[in-house]
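This is the structure, below, for whatever I ask next.
The complex appears here minus one protein chain, its other protein chains still in place.
Up next is chain A:
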Amino acid sequence: MNALTVLAADEFKAPGLELFDIPPLWDGAPYWLTKPVVLAVLSSLVMVVLCWSAFSNPKLVPRGIQNVAEMGYMFVRDQIARPFLGKETDRWMGLLLSIFLLVWMWNLIGVVPFLQFPVASHIAFPIVLAASVYLLKIYLGIKHQGVIGYFKNMMFPPGLPKFIYFLLAPIEFLSNLIIAPFTHAVRLFANMFAGHMILAFFSMVGFWFLFEKLTPLGAPVGVVGVLMTIAMTGFELFIQFLQAFLFALLAAMYIGGSLHPEH
C-alpha cells in the first residue's frame, strides 16, 4: 500500500495483481515463508483445533461447540454427500468434511481483520485439493469400473445414436479429464482472487479519498468506498461459504460418478 502511495503520489491508482504477489515475511526470511503460506498453515491449524475441541470427545447430548460443529457436519452430509453418494455417504464424510472445512477456513481468513488474505486466491492451494480429488476420482473409477469400463462409461454413455459418439467421446474425454479438474481449482481460485481484489479496491477508495487526499469533492466517493467495503465484505462472506460448498459438492460429485457410472 505504501508502494502505491509512493509511486502515484497525486493520483488514485486501483490495486492490481501486485496484491497477490507477496514477498517473504521479512527481509532475509526464507523465500517460501510468505503470508499466504503462514495463513494456510494457521487457518488449517485453527480448523483442526476447533474440530478437535468439538469432536474429540463427542457427547450424546451435544453442548456448545459440538452443536455448531454438528451443524457443519450435518450440512456436509445432507447437502453435499448424500445427493451423490447415497448409502456410501458415511465412508466419504471424512474426506468431504475436511475439504469443505479447510476450503471454508482458507476463504474466511480473507475477511479476518489484519490477516485479510484469502489463501485460496493463490492458485497453488486450490490446485492441491483439486488434484487430490482428481487422482482419487480416476483411481476410484478404474477400481470400480475397470480401465476399459471407466473410459467406456465416460466417453460412450449408452442409448445415443452412433454418429453422436464421434462428437461426444472427445468432448466427454476433455471435459472429464482435463477441463473438470481445471475448473474445479480455477473456480475457487478466481472467486477468491476477484473477491479480494474488489475488497482491496473499495477499501483503497475509502482510504485514498478520506485519508490520503481529503477533498470536498472526493469525500463522498470515499464514503461510498467505505460503505461498499462493508457491503462487499458481507457479500464476500457469502461467496466464501458458497465456494467452499461448491468445491466440496464437486468433489462429492466426482467421487460419486466414479463409484456409480450410471449417475
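Points to keep in mind about this one:
In the analysis below, a contact is a pair of C-beta atoms (placed from the backbone, for glycine too) under 8 Å apart; a residue touches a chain by one contact, two chains touch by 3 or more; residues count from 1.
Just so we're on the same page, contacts and distances are computed from a predicted model.
One chain of this complex is left out of the view, and of "N-methylhydantoinase", "Metal ABC transporter permease", "ATP synthase subunit b" or "Carbon-monoxide dehydrogenase small subunit", the protein name its UniProt record gives is "ATP synthase subunit b". Set against the missing chain, the residues A:Ile80, A:Ile127 or A:Met232 yield one that touches it, A:Ile127. Although one chain is not drawn, the whole complex shows that of A:Ser98, A:Gln116, A:Thr183 or A:Thr233 it is A:Ser98 that touches it.
Although one chain is not shown, part of chain A still touches it, namely residues 2-3, 6-7, 16-18, 20-21, 23, 27, 31-32, 36-37, 40-41, 44-45, 47-48, 51-52, 54-60, 69-70, 73, 90, 93-95, 97-98, 101-102, 121-125, 127-129, 132, 186, 189, 193.
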